[in-house]
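One protein chain is absent from this view; the other protein chains keep their places.
Then we have chain A:
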Amino acid sequence: MTQGLRELVLRGLDGMTPLGFLAALGLVNVLRHQAETSDIELAWTTDDGGWVAKLRSSAVLDQQGLLDGLDRALVKALAAHPAKLYEAQKEKFVSVRRAATRFQRQEVDFLAAIGSNLASDEATSQLQTTRRDYHLGNIVSILKNTQRDHLRRTLFKPWDYADPLENQSLHLDPSEDRRHAYQWNKPSGDPNRRKRGGMLGANRLALEALGWFPTWPVGGALKTLGFSGFGKDETRWTWPIWTPFVPADLIPSLLALAPLQDDPIAEADRRRLRQMGVVAAYRVQRILVKKTPNFTPARKVV
């Protein structure tokens, strides 16, 4: 059944970090909309002390081909990306919903991930960790500035965090928790932020994964798939790591597994997860460092 399928290990995409996991999901989301890689499947494999992404498809999977495909698929302008829906969401809800089809639903997925017409305008997804006033500007920069080499370093090399952070980050990596007392420079206006600290390619791919994390209104706020709890000390995101190859359409179901949200996860549930091929789960806490939300480093919970 697996004859003729090619596999490719992406040593850069580390599933133990929130940004690495989202970048892998974003990559799969892009590839599944391309004709030659529409049967793309994702699994995780151990490599050098961590879980890294592994792709499988009937198409030829190699570094060059993957980067060529991404060059073609990743748009540079906000107007061509569903992120444009951050502007004037409410008015767009009905029109976007009507325009969506079974095969063309990126916009409606993205809209469901960033807001709800039943929630207030102030409510944001729990996956959004940049400040509201910077968020769209950062997305515009990410779309515009990402080059082929950023993607190559993100996918195939251990991350070197050699890209500037300032105004071009989704703030999803725990290393961006730069508290004042732990670093040389004052966080606001830190000259290093203009030189290094981020992985632009990973942020670009993570942007493509947001559509897999729908939100829904709860008590005036937005709850996001995969998250549990509210408030600055109680919001946690848990994601699974699986070893069998899983087609792209099945990934949202894995993200939504209810037992992942328990603390601790009961042994019976762990057993069931193992039977499904989920060999690990990582959890981050969404904390507030002064005014900015941040993810803590991930802790293994299964």
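The rule is simple: a residue touches a chain if its C-beta (ideal position, glycine included) is under 8 Å from a C-beta of that chain, and two chains touch if they have at least 3 such contacts; residues count from 1.
Just so we're on the same page, contacts and distances are computed from a predicted model.
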Of the candidate names "Sugar ABC transporter permease", "2-oxoacid:ferredoxin oxidoreductase subunit beta", "SSS family solute:Na+ symporter" or "Type I-U CRISPR-associated protein Cas5/Cas6", which one corresponds to the UniProt protein name of the undepicted chain? "Type I-U CRISPR-associated protein Cas5/Cas6"
Among A:6, A:132, A:148 or A:180, which residue is in contact with the omitted chain in the full complex? A:180
With the full complex in mind, choose from A:158, A:220 or A:244 the residue touching the hidden chain. A:158
Since one chain has been left out of the picture, which residues of chain A touch it in the full complex? 14, 16, 46, 48-51, 157-162, 175, 179-182, 184-186, 196, 262-264, 266-270, 280, 296-301
